[in-house]
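A single protein chain has been removed from this complex, and every other one stays in its place.
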Amino acid sequence: MKNISAIIQVSSNIVFIRPLDLFVRQVLKQLKPFSKNEQLLDSLELIFNEALVNILEHAYQSNENGKVQITIHLEPEQLEFRFEDWGRSFDPDSIPLPNLDEPGDGGLGLWFIRQTVDEMHYTTEPSGKNVLRLVKRISGIEEDKD
Amino acid sequence: MKNISAIIQVSSNIVFIRPLDLFVRQVLKQLKPFSKNEQLLDSLELIFNEALVNILEHAYQSNENGKVQITIHLEPEQLEFRFEDWGRSFDPDSIPLPNLDEPGDGGLGLWFIRQTVDEMHYTTEPSGKNVLRLVKRISGIEEDKD
Amino acid sequence: MNIEERQGITILATEEKLDAVVATKLKDTVKKLAEDGNLKILIDMGNTRFIDSAGCGALVASLRVLLKNKGDMKIARPSPQVQTLFELTRLHRVFEIFDDFDVAVRSFS
Partner (left out) sequence: MNIEERQGITILATEEKLDAVVATKLKDTVKKLAEDGNLKILIDMGNTRFIDSAGCGALVASLRVLLKNKGDMKIARPSPQVQTLFELTRLHRVFEIFDDFDVAVRSFS
């Protein structure tokens, strides 16, 4: 398989959450091994959604005029989601694990992401751009011709 | 409603057709008056799909290494789809109407598009970039909070 | 796409979308079925929400293959979007179309 990429730029408007989640799920669904693995699709849809919602809610604090750029990049052996925003930055290492004995206190999103991906990198560039890169290694990614 | 835009860049790979169609439908579905008008959603999904497929099949002749950039732009009174490609160009005015008495001869896609939109503009820039702009005027576009 | 045999009729059920992505596959499948002697084909569109120009083209090409082989192809359960497009392109006069699946099956005999 050749590499497959999509770059999407939207404003930080919640109207884009579901369309983007579906876009990603639908791209993956046409590729092996995702096409036959609903559970894998579910978990990737979930972390994509959590990362995007965090940008709208935390980086942009629900201000709908922010810009979000998302890159989906597929290689035969890995999947990468890259999120870029120009809002508030944060230090992921400072975020504590959620306390599962106190449900409802939040903090689940980043924890879901960390549990699912193989690599997570967050950097703030001097220009003020924040980049979150999520990498999941999956072998044998290819187009499903059936 | 503030204007809503999305810009999407993908390679000319058929794996993106369905995800993009769904993305567009899903964005529109969250806005009035589309949310309560399945027929309007159907016709916009159709022409978006026809324009995209034409680029993959005709501008890039099914070569999957081409680049396609799509802009969806919503204002309170109109919807615009803009498609940019760097493949073969053509002259839409030279394309005859389909002969409905000889079904299966093709030529339906552009005809569907023309029947649906209020404006269609196709230009080839000196750089070789082709731009297809489809504009549909629809009054009262706004977020559907229900 | 799902293929089933019932009372000597081959029922080909199309999926959510009958679009450019699957148009060639549909044509090839029907051609192969006809070559293997399956000459009564019912396209069951009950699960199909959406058709595009490529899907319409594939249905016309499939009908041609069957007629050439002295077979027949009919269509069952088009969705509103499919029905609208058939009417716009006048394909509702070209295809024999049934809203009821059982009536469609019986119509072959």
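Should a chain be cited, it is by its letter among A, B and C, assigned in written order, with residues numbered from 1 in that chain.
Keep this in mind: a residue touches a chain if its C-beta (ideal position, glycine included) is under 8 Å from a C-beta of that chain, and two chains touch if they have at least 3 such contacts.
The structure displayed is predicted, hence computed values, not measured ones.
Undergrad: Identify the visible chains that the left-out chain touches across the whole complex.
TA: A
Undergrad: In the complete assembly, which of A:E45, A:E64, A:E80 or A:E143 touches the absent chain?
TA: Among A:E45, A:E64, A:E80 or A:E143, only A:E45 touches the chain that is not shown.
Undergrad: Which of these, A:E57, A:E77, A:E119 or A:D144, touches the one chain of the complex that we don't see?
TA: Looking across A:E57, A:E77, A:E119 or A:D144, the contact with the absent chain belongs to A:E57.
Undergrad: List the residues of subunit A that touch the chain left out of this view.
TA: Its contact residues with the unshown chain are 14, 17-18, 38-39, 42, 45-46, 49-50, 53, 56-57, 98, 100-101, 103-104, 106, 108-109, 112, 115.
The rule is simple: only the chains that are shown with their structure count from here on.
Undergrad: Name the chain whose C-alpha centroid is farthest from the C-alpha centroid of subunit C.
TA: When every chain centre is compared against subunit C, the largest gap points to A.
Undergrad: Take the average of all CA coordinates in subunit A, do the same for subunit C, and state the distance between these two points in whole angstrom.
TA: Chain centroid spacing, subunit A to subunit C, equals 40 Å.
Undergrad: Which subunit B residues touch at least two other chains?
TA: Those would be 18.
Undergrad: Give the residues of subunit C that touch two or more other chains, as numbers and ranges in rising order.
TA: Residues: none.
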